[in-house]
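What you see is the complex with one protein chain gone and the rest in place.
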Amino acid sequence: MLLSAPAIDIDQPFVNGILGVVAFTLVMTVGVMYATWYERKIVARMQYRLGPTRTGPFGLLQPIADTFKLLTKEDLRPATADFVAFELAVFMIFIPALMVFVAVPFTADWLISPIPLSLLYILAVSGLSFIGFLLAGWGSDSKYALLGGMRAAAQLISYEVPLILALIGAVMVTASVDVYQMILYQDTVPLIVWQPLGFVIFLIASIAEVERPPFDIPTGESEVAGGVFIEYSGIRWSMFQLSSYVNMYAFALLGAFVFLGGWEWPFGTEVGWGLQLLLTVVKMSLFIVFYLWVRASFPRLRPDQLMSYAWKVLIPFSLAQIFFNGFIIVYDLPDIAYLITSGLLTAGLAYSAVFIVRRGEPRKPLQMVPVRATARRPEPAPAAEGAAS
Amino acid sequence: MVAEHERSLEVVDIPINMGPQHPSTHGVFRMVLMVDGEKCVDVIPHIGYMHRGGEKLMEAMDFRQGIGYCDRTEYLAQFSAELAYVMAVERLMDVQVPERAEYIRVILTELNRLSSHFMFMGAFGIDAGVFGTSFTYAFPQREYLQELFEEVSGDRLMYAYFRVGGLAWEVTDNFVQRCHEVLKHTQQGIRDLDELLTKNEIFIARCQGIGVFTAEQAIANGLSGPMLRASGVPWDLRKDEPYSVYDRFNFEVPVGNYGDVYDRYLVRLEEMRQSVSIVEQALEQLPAEGPIVAEKLPRRLRTPPGEVYSKVEAPRGEWGVYLVSKGGDKPYRLKMRSPSFSNLSALREMCLDQFLADAVMILGSMDIVLCCVDR
Partner (left out) sequence: MIGIMKSMALVMKVALTRKPVTIQYPEVHREIPNRDRAFPILIWDEEHDEPFCTGCHACERACPVECMTVVMKDNPKHAAGESKRRKIIDEFWIDYGRCMRCNICVEVCNFEAIGMNNTWAGHELSRYDRKDLVLDVQMLLSQSKAGKVDPGLRA
C-alpha cells in the first residue's frame, strides 16, 4: 500500500519524474561539493589542525575554488587508451550512484518515484558501479590501473554479499522489501534494537562499498600510485571523487532509514515535513560522521586481509543471523528473541577481531634488559670545581 | 588444448617502480620491486640521490667548522652525529670534558632521540595508511622539542652546539625548568601515540609477522639499533660500551622476540619512555655550575697523528666516525659509518616473498633517513 504521493504534483507522471530527477541532481551536486568541505574540516579537527580557512569565511568557498581548478585543467587521455572504455567508465560509476536516490523517501511525502520493491532496486543499481572500475582499469592501458581495477572489482563484489545478507535479516524482521514500509514498521522501536548484528555488518560493508579508509585499496594504495584513476585528470577525476561521496550519502541514507528509523521514529508521521527532513538529515549525518571518524583513525587493510575478513567472518555471521531470524519467524517467538540472538552474534563478531590478530599463542611482550649505573657523579671538591672524574 | 593455450601465454614478473618521490616521506630513495602477482621476488634499491660528498668536504674543514656539517649528515639525530665527531677528536687529543658539559650533552642527545622517534611514529603511521592522524599527533611534540633546542642553541634543526672539549656556550637560565615542561608534553604525546596505534587490531594485523629477521640474520647483515634489538640481540652501545656519562644512569633496554615490524615499532616506543627516564635522571644529577669547555684548549685545535673510531648509539643504530689524522688541524680522512646505510642493505632479504603492501611497511619500519645513507 502506498501512502505517499510523488514529490512534484503535475498531472503528467513522466514530467513529474523528470523534474524530480533534475531538481534532485542539482541539489545533490552542490551537496557533494560541500561534503568535501565538511570532510576536510571535521577530519582536520580530529588531527589538531584547522581545515580550509582562507577561501571565504571558514573556507566555505573552497569547494568552488576546487571546482574551478579542476574545470580548467588539461584534459589528458593516454594515446593507447581504449576510447570507449576510458570515457564510459566515469559515467558507469557516477550514474548508478545517482540512480539510487530515485527510490529513497526523504520524508513521508517526498519521493521521486514510489517503487514497491525499492530495497531490491537500490541494491541492484548500486551494485552496477563495479563495472565502471573494471572499465577504468582496462581502458587506461596502464599496469597500475589494471591491478587497481581488479582489486576494486574484487573488493566491491566481495562486500556486496554481507551487505545484502545483513539487509535480508532486516527484511525478514519487517516482512517487506520496500524501504518505505520498513520505515513505517519502526514507529515505536528502531530496527537497530532488533538487529544489532545487521547494523554492524551493514556499517562495515558499506564502508567497503564506498571505498573509504580502512578499505580504500583501489583509491589509496595500489603500489603507491593513484590506483584506478591514475590516468584521469581534471573534471573526470572530480566526477570519480564526487561519485564516491554520492555513494557515501546513499549508504548513509539507507542505513538511517533501515536501521535508525528514518523520519518515522520517534515522532511518527503526524509532524510536518520540516521535522521529518530534519530527522532524516540528522540520522544521515550520524552515519557520515562515523565514516569520517573511521577514516581518521585506522590504518589500511591489506587486500588479502580485507577479502578474508569478508568471506571468513562477515558472511558466516550474517548467514547465522538469517538462520536465527528464520527460526524465530517459523516458531513465532516474541520479538525479544531477535534482540538476544542478534546481540550474542554481535558479541561474537567483536570477539572474532581478536582471532584475526592472534593466530596461535599470545604474543610475548618485549624483554627489558636492565642497565644499572656503575659510576657516580663525583662530588665537587671544595677547592677545585667540576674537575675530571 | 589446454596445454597449447598455456604455452602461448607468457608469465612475466612486473617491475614496480617506487620512484625517488614517495608519498611516504623517507627521502629521495628509489626502489624497483619485481612482483609476481602479489609477492615480491626481487628488490633493487637505488640510492645516491642525496650524495653531497660529505666525507670529502670535511677533509677541508677544521674541527670546529666540521660540526655544522655533521648536523646535515644526519638531520634527524643531529646531536648524536655531533657527539660522535667531537668524541673522536677529544679521544685523539686526549681532552677531558667537564662534568656539566657531559651531562648537558647527554640530556640533549636523549631529547634528540625522542624527537627522532616521534618522526618515526608519524611517518610509520602514514605508511600503514592512517591518513595523517599519527603524523599530526607526533609533530606538535617534535615542535616543543625543537623550540627548546632553539632556545638553547639558536637553531631549530641544525644545532652546531657541541664543540671539541664541551659545548659552544652556556645553556639558558631556565633550562632545567623548560626541560621538565617539555618532558610533560612528550609523555602526553607518547601516551597518545600508544593509544592510537599499539593495540589497534588493524595495525597489528598489518605489522605482525612481516619482515621477520632472526638474530643470526640481523648480525650477519650488520644491522644495529632498534632493528637489531627487535630481532632479539640485546646489544646497545649505551649498555655494552658506555661512552660519555651513560654509565651513571639506571635504565632498561627493550629487546624484542620475533624480529618483525611490530616488534621494531614496540622497541622504538619503549625506547622513547626510557629516554624520558634518562633525561629526568640527568636533570637531577646535573651540576648546578661548572665550566662547559675543557680548560686550556688551544685556539687552533691540532690533533696528533693517529686514527680513532668513535661510536654512539644514534636513534637509528650505531653511528661511527673513523678519523685518520696526520697532525694538523684538518682530518686526513673522515669516514662516517652510518646506520641507515647498513640497515638498508638488508632490505632485499627482508622483502623477499612478502606481499607488495608489506614492502612499504618494511621500508617504513627501517626508519632510514637518506642524508645518512648517502652522506
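Residue numbering begins at 1 within each chain, and the chains themselves are lettered A and B in the order written.
Heads up, the rule we're going with is that a contact is a pair of C-beta atoms (placed from the backbone, for glycine too) under 8 Å apart; a residue touches a chain by one contact, two chains touch by 3 or more.
What you see is a predicted model; the values in this text were computed from it and never measured.
In the complete assembly, the contact with the undisplayed chain comes from B:T133, out of B:Q78, B:T133, B:T186 or B:S310.
Among the residues A:F86, A:Y121, A:Y144 or A:F298, only A:F298 touches the chain that is left out of the figure. Note on the undisplayed chain: of the listed residues B:E38, B:E55 or B:E143, the one touching it is B:E143. On the side of subunit B, the interface with the absent chain consists of residues 61, 64-69, 72, 133, 137, 140, 143, 147, 150-155, 158, 160, 168-169, 172, 192, 195-204, using the contact rule stated above. Contacts to the hidden chain, counted on subunit A, fall at residues 42, 44-50, 53, 293-294, 296-298, 350-351, 353-354.
In this text, only the chains that are shown with their structure count from here on.
The distance from the centre of subunit A to the centre of subunit B, each centre being the mean of the chain's C-alpha atoms, comes to 40 Å. Put simply, subunit B touches subunit A in their complex at residues 14, 16, 18, 22-24, 38, 96, 98-100, 125, 128-133, 136-137, 140, 196, 200-206, 208, 234, 236, 238-239, 242, 245, 247-258, 263, 266-267, 270, 285, 287, 289-291, 355-358, 360. Within the complex, the subunit A residues that touch subunit B are 43, 46-49, 143, 213-214, 216, 220-221, 223-224, 295-305, 353-354, 356-357, 363-364, 366-378, 380, 385-389.
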